[in-house]
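One chain of protein is taken out of this complex; the other chains stay put.
Should a chain be cited, it is by its letter among A, B and C, assigned in written order, with residues numbered from 1 in that chain.
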Amino acid sequence: MAGNSLGKEFVLTLFGESHGKCAGVVVDGCPAGLELREADVQRELDKRIPKGSGIVSSRIEEDKVEILSGTFKDRTTGAPIAMIVQNRDVDSRPYELIKDVPRPGHADYPAKVRYGGFNDYRGGGQFSGRMTAALVMAGAVAKKLLAGVGVEVLAYALSIGDVRSRTDLTCEELRASVYENPVRCGDRNAALLMEKSVRQAAESRDSLGGVVRVIAYDVPPGIGDPLFGSLDSELSQALFSIPAVKGVEFGSGFGAAQSKGSQNNDPLTVVKGNVAFRTNNAGGVLGGLSTGQEIVAQVAFKPTPSISRPQMSVDLQSMKETELNLAGRHDPCIVPKAVPVVEAMVSIVLADFMIRSGRILRILK
Amino acid sequence: MAGNSLGKEFVLTLFGESHGKCAGVVVDGCPAGLELREADVQRELDKRIPKGSGIVSSRIEEDKVEILSGTFKDRTTGAPIAMIVQNRDVDSRPYELIKDVPRPGHADYPAKVRYGGFNDYRGGGQFSGRMTAALVMAGAVAKKLLAGVGVEVLAYALSIGDVRSRTDLTCEELRASVYENPVRCGDRNAALLMEKSVRQAAESRDSLGGVVRVIAYDVPPGIGDPLFGSLDSELSQALFSIPAVKGVEFGSGFGAAQSKGSQNNDPLTVVKGNVAFRTNNAGGVLGGLSTGQEIVAQVAFKPTPSISRPQMSVDLQSMKETELNLAGRHDPCIVPKAVPVVEAMVSIVLADFMIRSGRILRILK
Amino acid sequence: MAGNSLGKEFVLTLFGESHGKCAGVVVDGCPAGLELREADVQRELDKRIPKGSGIVSSRIEEDKVEILSGTFKDRTTGAPIAMIVQNRDVDSRPYELIKDVPRPGHADYPAKVRYGGFNDYRGGGQFSGRMTAALVMAGAVAKKLLAGVGVEVLAYALSIGDVRSRTDLTCEELRASVYENPVRCGDRNAALLMEKSVRQAAESRDSLGGVVRVIAYDVPPGIGDPLFGSLDSELSQALFSIPAVKGVEFGSGFGAAQSKGSQNNDPLTVVKGNVAFRTNNAGGVLGGLSTGQEIVAQVAFKPTPSISRPQMSVDLQSMKETELNLAGRHDPCIVPKAVPVVEAMVSIVLADFMIRSGRILRILK
Partner (left out) sequence: MAGNSLGKEFVLTLFGESHGKCAGVVVDGCPAGLELREADVQRELDKRIPKGSGIVSSRIEEDKVEILSGTFKDRTTGAPIAMIVQNRDVDSRPYELIKDVPRPGHADYPAKVRYGGFNDYRGGGQFSGRMTAALVMAGAVAKKLLAGVGVEVLAYALSIGDVRSRTDLTCEELRASVYENPVRCGDRNAALLMEKSVRQAAESRDSLGGVVRVIAYDVPPGIGDPLFGSLDSELSQALFSIPAVKGVEFGSGFGAAQSKGSQNNDPLTVVKGNVAFRTNNAGGVLGGLSTGQEIVAQVAFKPTPSISRPQMSVDLQSMKETELNLAGRHDPCIVPKAVPVVEAMVSIVLADFMIRSGRILRILK
C-alpha cells in the first residue's frame, strides 16, 4: 500500500520521520520557469514556529530547507523538486516508553498492528506532526504558482477551545495580522484570549483543540468536476491528511444541515456586469465546481493527544492496563502550527486544479 | 481533466446523466469468484426509493439494474463489472428554462462556465442526484465483498432539520429499523417527527437538510496509512463526492475542537485479552489507521436546492437579474435517499482498503 | 488488481467479454464541445473488418456502436463517454472444450490460474481480440481530438509472414490505399502477396504473424517527459496492451543496436528557418520527447494462436497430455484487424499527451 503521493498533475510524494534523518517531499509536475529560491520556501517554513511564544513545544528545529533538485539558476526546470529539512534536535529516549504502551489519542497502537511492530515509533515516526514541514515546503511552491495567476490562500485560527475569532475579517486584515500573534488568529482581541486559554491548558497539563478557517481568494469559476473529481472532495482528502484533523466543512457546512433551502441557497445577482452571489453559504463550491466566490472551509483539529497528565493505557507485552505518564515536549494546542499547514494543503490542491485546467501553463515566463 | 474514477485496487468509473440513456458504473478490481446476481444489486438500489412515501420526488424510475459484464455463472470473473440503470421517466422540458437561468444552490452556473455551455443541463446532467444510483450499484458489490470478511456498514438519518435521532442505536436496531421508515432513521420516534418536518417543508415549498451518520462494524485495526493514504482522507474524499454534502467529521469531529485532550483521548483497556478503548471519540481512526473500534462518521447534507418558491437568479443571455420559478419534481429533503448512498461510499472505500491490505483475496472461494 | 484503465487526463476504462453482452469502453477526460456522432465511431469500427475478404474469421459481428453517455446535441459534454458494441453472433459451444484443455499460445492456462477458474473462458473472455473493438471506439474519439490540432496517425501492415511492404510510403499514399485492400498494406503489390500468403496459411490450417508500422504526423516537438513520463514508454505500454503483440520498437529500433553512433545519430539542420533532422533513426522520439519529426513505431504481432491443426496440450482435470483439435472460427492472420487497433492506441496516447501539455484545450469551440 503506497499512500504517500497526492495530486494528479502537481504531485507530492512525502518521505521522512520525526526522529530519522529528515522530513522531505518531492514535488513533481511544477511547470518550468518559476522563480524558486530556498528563501521562498524558508519563509513559509518559518510560519510553522511562533518563535519565542512559549505556547508551542520546546523542540527547537532549525527547519532549514535544502532544495536537492529541480531548480537551476533559481528557477524551476520542470524536473521534480526534492526538498528536505534535516532533523537535528532529536531526543528519542522518552519514546522507548511508548514502544509497548500506546499513547491514547495517538496512532501508536494501530501503527504497531499495521506495520507488525517494524514502524519507527520514535516521535510517532511518519505519523508525527513533523511531517507537516514537508507539506509546508510543497505548499510554498504551490503558493508561488497560484500567486502567478492571482490566487491567494489565507488561513487563521477561527476558534481555540471556547474562544472564537471574529469572522468578518477581510483579506487585508488577515494578511496583516495572522502571523503577528502566536496563535495565528486574525482577530487581535480573540488572539489574546486564545493565547491565554492555551497557557491555562498547558498549566493544567492539558491541551486544547480548535478550528482553522481557510479562504482561497480569486479562484475563477468553473474549476473542478462533478463527483469524484470535485474540488471539495479533493480538498477534503488533502485536509484530512493533516494529522489531528477530525472534521472538514465548506461554507455553512454542518450549519447547512439545519437550515432551509430558502435560507441556504445563495441567490445570484449581477455585479459590474459579472455574475455574483448575494451570500456564500456554498463556501464557493457548487456541484464540486468553484463558483467564482471565495472558497471557504473550516477544519476541526482535536486537542493535542500528548498531555502530561497520567492516562490509562495498556502494556502490549503483558496485556495489562497501565498508567502512562508522558514526559517529552508537547504543544498544548496544535492549531497555531496547523494554520500554515492548512494554507499549504489548500494551495497544493488548487495549484493542481489550476494546472489541470490549463490556467497555469507548463512553461512560465 | 478526468475525474470519474475512484479507488486504487477496487476502482469505480462513473458514466451517465440524469436525462441521457442511463446512469452507469464500471467496477474494476473486484476479485474473481464473488457470487453476484442482479438481484443482489437491485436490493440496494431499491433502498434509494422510499416507495409510496410521498416524501420524495414523484419521478418514478424503475431503476432496474443490468449487469453488462464481469459475471459468468452468477459469479464475478475478475473482469470489470459494468452496470447500468436506464433512464425512462424523463421529462426534459422544464430544464430548457434553466439553460440560461442558473438555479441557486445548483451547479448550473459554474457548470456552464466549466464546460463552455456544452454540458447536458437537463436535470443537471452528470451533476444530478441520479448519479448516486451508480454509486449504490458499485456499493452493492463492495458490501458483498465486505460481508465475506465480516465487515458491515450501516447508515441512518442522524438529523433532519431540527429533529435529531437517538444516537445509542445498536447495530441490530439499525439493521431492523432504518429502511422500515421513509426517512431512514433508526429511531422510530424521531423518524415520525422527521417525516412530519419534511412534509411541512414541502408544504411551504421549501426544503430541509440533515446529517447522516455512518458506522462500519468490525473493521480490523491497522487498516490505512498515515497522511495521504489515511483511511479518513480517502473516506472523506468519497463522501464529498456525493452531491449536496457540505461537511464530514469522524467521531467527535467538530466537537473535538472544543474539548480538551484529557476528555477527547480514548483510554486504552483490555477486554477479553484484546486491546480495546473505553470511549470512541476518535471515530475508530487514529493517525489515519483503523483502531479496531467502530468507524463512525457524520455527513452533513444541505437542504435540497430545488425549491418551488420564487428565487432570484440571473439571465445569462441578458445578464440581468430575474426571478426563477422552478416547476419539476424535487425531493423536499435529500437525506432519506442519501442514506444508502453514504453506506455505499463507505463500503466502496473500505473494500478498496481491505483488498489492498490483503484481507480480501484476489480469488474468493 | 484493477488494470483496465489507461491514461492520465484522457482515460479509458474497458469492460466486456467476447461472449458476454458487449464490449465497451468509458472515455473520461474528453474536452467538452467536440462534435461526436455514432457515425464517427462507426467509421473506425468498420475498419476492423475487411468485409467479404474471406481472410478473416467468419464470425460476423455487426459491431454497431451505441454511445451511452457523454454527448448532447452531437457534441461531447465533458462527461465520460461510454460506448458499447453488443455481441450478437455468439456460438459458445466450441469453448466448453477449452475449459479444461488450454489452447497453446492462448491465455487459457494462466487465466485459469489467475482467476481460480472463475474467468469467462468462452471465446477467451476478456482476453479476446474482440476487446479491441472497445479500443477502436476510444481511438475514434482520440482521432477527432488530434485532427483538431493537425495530428494524424496512420498504420499499415509492414510485413505479413515473409512478405514485406515498401517503406517509403507517403502520408497521402497511406491514406489512399491502406484500407482499400483486405490486408491493410499501403503497398499494393505487397498487399497482393500478403493476401496470398494468408490464404495459403489458412489452407494449410496454419497462421501467420506480421509487423504493423504506425506513423504519427505533425506532432509538435517537446511532447513528453524524461524517464517514466516518456512518450515512448507510454506508447509501448499502450501497444503491448493489444493482444498478440510481442515486440515494439521506435525508429531504427533493434537495428540501432547493431549500428554505430555516427550512423544512428540524426544530424540537425535548418529547413525554412526551423530546426529539422536529416534522418529519423530516432523515430521522432529523443529522451522520451517528441522531436517534431514523424513518430514511427513498429509493432510485432505473433501468428494467430488458434489453428485447426492438432496441437498438444494438457487436460487439467486428469493432468494428462492430450491432443487438442480446435474448431471455431479463427483469423489466419491477426495483422489486418490489428492495423486500426494500433492506430487507435497511438491516437489515444497522443491525445492524452496533447491534453496534458495544454495543446488540446478542455473546452473546444
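Keep this in mind: a contact is a pair of C-beta atoms (placed from the backbone, for glycine too) under 8 Å apart; a residue touches a chain by one contact, two chains touch by 3 or more.
Bear in mind that the values here come from a model prediction, so they are computed numbers and not experimental data.
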Displayed chains contacted by the hidden chain, counting the whole assembly: A, B, C
Contact with the hidden chain (one of A:50, A:80 or A:284): A:80
Sole residue of C:20, C:161 or C:186 that reaches the chain not shown, by the stated touch rule: C:161
Residues belonging to subunit A that touch the chain removed from view: 1-5, 7-11, 13-17, 20-22, 24, 26, 28-29, 32-33, 68-70, 72, 75-82, 84, 114-116, 118-120, 122, 125-126, 362-365
Touch list for subunit C against the chain that is not drawn: 1-6, 12, 14, 102, 104-107, 109-111, 113-115, 124, 126-127, 131, 159, 161-162, 201, 206-211, 221-230, 232-241, 243, 245-254, 256-270, 273, 275, 278, 281-283, 286-292, 298, 300-307, 309, 311-314, 316, 319-321, 356-357
Missing-partner contacts on subunit B, residue numbers: 8-9, 78-79, 225-226, 356-358, 361-362
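Rule of thumb we're sticking to: only the chains that are shown with their structure count from here on.
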Chain contact topology (line, ring, star, complete or other): complete
Inter-centroid spacing, subunit C versus subunit A (mean Cα positions, whole Å): 46
Averaged-CA centre spacing for the pair subunit C and subunit B, given as whole angstrom: 39
Geometric centre distance via CA averages, subunit B-subunit A, whole Å: 27
Multi-partner residues of subunit A (at least 2 other chains): 225-226, 356-357
